[in-house]
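Showing chain A:
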Amino acid sequence: MPDNWSFVLAAYGLAAVVLLGYWRMLVRHENDLEAQSAPPSAHLTPGSQTTSAQTGERSHAAPFSGHPRPKPDSRTSLQ
Partner candidate 1 sequence: MRFVRRAWILAWKDLTIEWRAKETLNSLFFFALLLIFLFQFALGPDRERLSAALPGLLWLGFILSGLLGLGRTFVVERENDCWEALLLAPGDKSAIYVGKLAGNLLLMLVVEAMLLVLFGVFFNLDLVPVLPALAVVIGLGTVGFAAIGTLFAAMTSQVRARELLFPVLLLPVQVPVLLATVKATEAVLLGEPLGAVAHWLKLLVAADVVYVAVSVLTFDFVLEG
Partner candidate 2 sequence: MIRGLGAVTVLALAAGLVAGLGLAPREATQGNVQRIMYLHVPSVWVAYLAFAVVFVASIAYLAKRADAADRLAHASAEVGVVFTGITIATGSIWGKPTWGTWWTWDARLTSVSILFVMYLGYLLLRGMIDDRERGARYAAVLGIVAAFNIPLVHFSVIWWRTLHQPPSLMKPGPGMPLVIVTVLLVNFVAFSLLYAYFVVKRVHLLRREAEAAS
């Protein structure tokens, strides 16, 4: 039987992609959480209520949902 290395590569490649992808999602999640809790001082202007609103929103995003996460600069739009 022919060796079918392409299939072996596909299988190992797929596993690698999935596991790496999951790892990267975890790391990105973590960084987002850290960025969020780290600079609260930068947003003490009108937005102290908005910060907590954003926090509540963040903690809902289920990791498997693939939702686009709210970017830090979107806070400023909540004037």
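Operating definition for what follows: a contact is a pair of C-beta atoms (placed from the backbone, for glycine too) under 8 Å apart; a residue touches a chain by one contact, two chains touch by 3 or more; residues count from 1.
Here is how the candidates were picked: all candidates are chains of the complex that A comes from, given by their letters.
None of the values given here were measured: they were computed from a predicted structure.
In the assembled complex, chain A touches candidate 2, while the other choices in 1 or 2 stay out of touch. The touching residues of chain A, counted against candidate 2 in their complex, run 1-5, 7-8, 10-12, 14-15, 18-19, 22-23, 26, 29-30, 33, 36-37, 55-56, 58-60, 62-65.
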